[in-house]
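So that we are looking at the same thing, I have put the structure below in structure tokens.
Here the complex is missing a single protein chain, while all its other protein chains stay put.
Showing chain A:
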Amino acid sequence: MGTPRVLWSITKKCFTVGVITLTVSDLFASIVPVRGASMSPTFNPKTNSLLDSLSDDRVLVEKLCLRNYKFSHGDVIVFSSPNNHKEKHVKRIVGLPGDWVGTIYDVVHIPEGHCWVEGDNTASSLDSRSFGPVPLGLVKGRVTHVLWPPHRVGTVDRKTSQNRVSSSSSASKF
């Protein structure tokens, strides 16, 4: 029978599958669970239905946007936290480089290479209002679809808030 040979071939197959999965999830797309309610109601809306409270949402994160780092207002992105590189957050881009974003206290200018992110649930979201603009190099992908739970499967739309952001790209149209 040759048990070492069987073990070796199983190990080789696992290694190959692992390497291929890692490459695909780095370069193309991956599926991640979303924890927390900072993006309610887009992800994890805490309604009273059974399926919603059972498990977290699973979303599809595409990595093709990392070739050019070209994002638009309203994109939902996954990025490493500036204060702890091991944590990843999911938030929406509200400001791009060169924009002026209005917070409660003042108006912030987004420097080159950075973006301003905020969660959809402004009441309970730790985002750029606490840790400032996020360097675009920390972005790990863009969320395009919700894959779980089944009754909320669909694309994630762009939502822009024109009244708070003065963007240099929209000003140049006039």
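Criterion: a contact is a pair of C-beta atoms (placed from the backbone, for glycine too) under 8 Å apart; a residue touches a chain by one contact, two chains touch by 3 or more; residues count from 1.
As a working rule, contacts and distances are computed from a predicted model.
For the omitted chain of this complex, the UniProt record lists the protein as "Peptidase S26 domain-containing protein", which is one of "Radial spoke head protein 9 homolog", "ATP-dependent DNA helicase II subunit 2", "Coatomer subunit zeta" or "Peptidase S26 domain-containing protein".
Considering the full assembly, A:84 is the residue among A:3, A:84 or A:163 that touches the omitted chain. Per the touch definition above, the residue from A:23, A:47, A:122 or A:155 contacting the chain not shown is A:23. Contact between chain A and the absent chain runs through residues 16, 19-20, 22-23, 26-27, 68-69, 80-85, 111-114, 135-139.
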